[in-house]
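On to chain A.
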Amino acid sequence: MVAMSTTIITITRQALLARKEVWMTLVTLLLLAAALIGIGLYGALSQQSFVMLMMGLELMLNGVMLAAVAFWALSGAGAPEGQLLTIIVMAVMAIEMAMGFALVVAVYRGKQADMTEALSELKQ
Partner candidate 1 sequence: MELLTLFIILLFALGAGWLVQWLPQRHSSMPTYPQRAPFLGGGSPDTHAWNRYHVRYYPMTLLLIAFEMEMMFMYPWAVVYVEEGLKAVMEMGMFLAILSVGIVYAWREGVFKWQ
Partner candidate 2 sequence: MILNEMVLPIIVVLAVLVGGAYSVAVMDRVIATRLGAPRAGNPWLSPLTRGAWLLVQQANVTEAPDGRAWRLAPALYLALAATGLALVPWSETLVATDLATSVVLWGSVEALATVVIFLHGWSANAPLALIGAYRYVALGLSYLLISMFVLIGVALPAESLQLTQVVMSQEGLWNVVRQPLGLPLFLVVGLGMTFWGPLNLADSTDLAGGTASEVSGPPRLVWDVARAAMLVAFSGIAASAFLGGWLGPWLSGPLWMVVKMLAVLAVLLWLGRVVPRVAPERCVTGMWVVLLPLAFVDLIWAGVAALWQ
């Protein structure tokens, strides 16, 4: 405990002296991204409904985007492909969402149509 707090203090002092970030590094950013992906995976697997499952997927893609930007900024020397990758992930997300919801509507409508058909058959 003491050791940990000393480390934190040391690092922070270094930060103050060096005038640059010590906590926002590639590793911490990737850890954050991993946490988001982990939570998203949990959500995607555990939720029963399709819409909530999509929420989990979105959270995972959130982590992926963060990682992509972190690489771009800290390890990729600002290569434009890094940004483009993020945009493509965003596009994937948008398409996934739009198609996903359109499917939900279609399926819901289809079920209803089945039900009404079944009902009218029963009547005859």
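Candidate selection criterion: all candidates are chains of the complex that A comes from, given by their letters.
What to note about this one:
Please note the rule applied: contacts are C-beta pairs under 8 Å (C-beta built on N, C-alpha and C of every residue); 3 or more make two chains touch, one makes a residue touch a chain; residues count from 1.
Since the model is a prediction, treat every value here as computed from it, not as a measurement.
Here chain A is displayed by itself, and among the listed chains 1 or 2 from the same complex, it touches 1.
Across the complex, candidate 1 is touched by residues 87, 90-91, 94-95, 97-98, 101-102, 105 of chain A.
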